[in-house]
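Before anything else, here's the structure in question.
Only one protein chain is missing from this complex, and each of the others stays in its spot.
And then subunit A:
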């Protein structure tokens, strides 16, 4: 049958190719596109639920701001490294305790890391950082300060962009590495070797350990998690405000945009969503195929 031959008789059209049907090849039946589905499995968002989730992004932004504030204080000599070191130690111990406490509630089934192992990795890390801090201090001496700042800014941005906000895992390697790179750059501009060591320990605390604790908090105590996020945001804005009011205003605007405006946009634009699905879609494999290889 070619296109546009005689109009078909009263036989119903079938969506099959194996039968030679009395219809032209370009025949369009009423059933054309009947299997078209719109917006299958669409998620309806609630504004405040999205705001809560976005708060996590906001607090990570504030973490970076807090880190920069600390660095500013150190660089101007307003904050003695010993004090920061002591505070960090206390925070780390408190956080560790909290981490352990939250762990015992849920994941008792899988093999826990021993205290000994934790202590071992902490001491390895600290001793190496301490040993290498004189080297790290002079690492970027031959590089101009502007370059170092620019590099740090780019790397901190990369940290924020690559941070795994969605999946509950420790910070991804790209985001963690970018943040540590930025902290090494910044720390090398500080006046002394102890300053450098302090700054790097602080960076580990903020960029590596804090997200781990936060992830656990999010899983086990969602209500407190929201409070912590708000607290960190306020802390970030306040801290930055004491050094640079303009920076604090910018940060507050960014936080407002990320946590309030973007969710509003997402919820508002949702009704314009129009996804089409049909038999032509590539099937997805939902099963875990890798189980056959384990």
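Here is the rule we go by: a residue touches a chain if its C-beta (ideal position, glycine included) is under 8 Å from a C-beta of that chain, and two chains touch if they have at least 3 such contacts; residues count from 1.
The criterion applied here is as follows: contacts and distances are computed from a predicted model.
One subunit of the complex is not drawn; among "Striatin N-terminal domain-containing protein", "Casein kinase II, regulatory subunit", "Phosphatidylinositol N-acetylglucosaminyltransferase subunit A" or "Eukaryotic translation initiation factor 3 subunit F", its UniProt record names it "Phosphatidylinositol N-acetylglucosaminyltransferase subunit A". Of the residues in subunit A, those that touch the hidden partner chain are 1-5, 7, 15-18, 24-26, 28, 32-33, 35-36, 272, 274-287, 289, 292-293.
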